[in-house]
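Here the complex is missing a single protein chain, while all its other protein chains stay put.
Moving on, here comes subunit A:
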Amino acid sequence: MSDKTMTAEEAVARLASGMTLGIGGWGSRRKPMALVRALLRSQVTDLTIVSYGGPDVGMLAAAGRIRKLVTAFVTLDSIPLEPHYRAARERGAFELAEVDEAMFMWGLHAAANRLPFLPVRAGIGSDVMRVNPGLRTVTSPYEDQETFVAMPALRLDAALVHVNRADRLGNGQYLGPDPYFDDLFCEAADAAYVSCEQVVDTAELTKAAAPQSLLIKRHTVTGVIEAPGGAHFTSCAPDYARDEAFQQRYATTPWPEFAARFLAGDERAYRSAAGEGS
């Protein structure tokens, strides 16, 4: 069996401009920020980003890397509105495909199941149908005859997710309270890159944690990246909470200044600048 470990730079080198990328986590929680930072250091651009959005979206939007965004919201959780995302939206910087949280989930399910769409009781009557004129509806073929939104599959060229532990083969483990939709992102993607706090031997994964915590299966994974602090400044329970002070700094610092201070160097330089280097 193959060792899939690689660096964040090696993972990003497999991505190309124009791709559709799914980013795991939720809001400002367990976002694969080390991979996002590596993406920001690359020249990859013109991306379609599919995300339950947090600072991943804010940073990529601020850096002008997004052509199209598929989302139901963008938030920093403790700071409800993502300032860099807001600024980019208000200057019309990219195309937005606004869908509801449930529509988003069923789009991933459809992609994971190789279906063109799945019916969902959401969207009808709302302006989601107006702003996404490409959405189609289906009528139940059974007696109820109800009309549903046919949520199209959100098939991804690549998925980026961050978990607590992984082995070298790509088995990924979450130890926090919520899996979010990270396994679905991997299943919906042609290639998935899983960063983790720590790479451990396979046997280590279930020594202290239940097998149900093995969220991501290796057949859906292309690359494993050991990235301690890889979700910083978002939360990665139980390894660490959100760095609220740093998030506040991110939200209140003009983007060029933030990027110059924290994103000009490599991941080691980032951790050092963010006060986590020691």
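Criterion: contacts are C-beta pairs under 8 Å (C-beta built on N, C-alpha and C of every residue); 3 or more make two chains touch, one makes a residue touch a chain; residues count from 1.
Here is the rule we use: contacts and distances are computed from a predicted model.
Undergrad: Considering the UniProt annotation of the chain absent from this complex, which name among "Acyl CoA:acetate/3-ketoacid CoA transferase beta subunit", "ATPase", "FtsX-like permease family protein" or "3-isopropylmalate dehydratase" applies?
TA: For the chain not displayed, UniProt's protein name is "Acyl CoA:acetate/3-ketoacid CoA transferase beta subunit".
Undergrad: Of the listed residues A:Ala11, A:Val36 or A:Met103, which contacts the missing chain in the full complex?
TA: A:Met103
Undergrad: One chain isn't shown here. Among A:Thr48, A:Thr75 or A:Thr234, which residue touches it?
TA: A:Thr75
Undergrad: Considering the complete complex, identify which of A:Gly22, A:Pro55, A:Gly123 or A:Pro228 is in touch with the unshown chain.
TA: A:Gly123
Undergrad: Touching the absent chain: which residues on subunit A qualify?
TA: Listed in rising order, the touching residues are 26, 53, 71-75, 80-81, 85-86, 89-92, 98-103, 105, 120-128, 130-131, 146, 177-181.
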